[in-house]
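Here the complex is missing a single protein chain, while all its other protein chains stay put.
The block that comes next holds chain A.
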Amino acid sequence: MLRLRFHGRGGQGAKVASRVLGTAAFLDGYNAQDFPLYGAERRGAPITAFTRISRDDIMERGLVSDPDIVIVMDETLLSDPQAMPLSGLKKGGIVFVNTPLSPLETKEEYGIEDHVITLDITKVSLDMIGKSVLSSLAAGVASRIAGIGEEALKGALEKELSGIISDRDLLGKNTEAALYCYNTLVPVQVKTAETIREKENVITLPFETARVSSPAINATGNTPLRRTGNWRVFRPVWNYDICTRCMTCVSRCPEGCIRLNEDGYPYADYDNCKGCLVCAEECPVKAITKVREIHSRSEEGDQ
């Protein structure tokens, strides 16, 4: 049996990706299971989705805690203690990461020792669909790695997406982008051992009284520590030659994370800017441009 786990952010399409993969496997003659897991729904929060594929009956239920294949749709999740995409991955397992980095660079950047496959599916999505919605593309990637046939994938995309997307044109673009991802990846053999990889970074906390373990209960205004800036696909960048210091962006930012520097020019707190780009849209003189966020390479620039 193949066990897959998708890690994405709310709104990216991890749930739909696992569903398309499940249907594709079914159409290809396998038994399949697919289901998501998320808490209170919202855009940007880490979510997980699971798919099981087998020639035999699937008697296993519940979360996939020891996957053979992990699909990471947002690379910032690799360093997110809440998501921990690699936990429980079996020896010889495969990690797919949505990143512009090469597999080797990704291994170094995130300290991964397993088999890594990469593709910048966000870029593919922006180029081919026009927006960053990754459900069908991630399904294409996962189908390739899991060894599902192309026709089955096509059938599954039609079946699952036609219920969500009413626009035939958009559905066509999604299918095209998914097949592009499918055919870009080189087929692999998944040969996982039953043992789990050694590098396991689950942290166990000793029991402490509430006063010691949760001193933040009386803290106020501590959400900036969460650094929601890793939700961004685009970042706003200011051109101070054009900026008139009119304060519109400072006023219109829903998060309130645009501040003024010593000269009265605005700048964003990139640790917490979610990249909604209301600032760029509202700027009366168009002094703000949107720049594609490459998280793995922007860290040094931030500090």
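Just so we're on the same page, a contact is a pair of C-beta atoms (placed from the backbone, for glycine too) under 8 Å apart; a residue touches a chain by one contact, two chains touch by 3 or more; residues count from 1.
Here, contacts and distances are computed from a predicted model.
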Pick from "Pyruvate synthase", "FAD-dependent oxidoreductase", "ABC transporter permease" or "Na+/H+ antiporter subunit G" the UniProt protein name of the chain that isn't shown here.
"Pyruvate synthase"
Among A:Leu27, A:Val72, A:Leu101 or A:Leu277, which one is in touch with the chain left out?
A:Leu277
Hey, which chain A residues sit against the chain that's not shown?
11, 40-45, 131, 166-167, 214, 216-217, 219-228, 231, 246-248, 251-257, 269, 271-278, 280-282
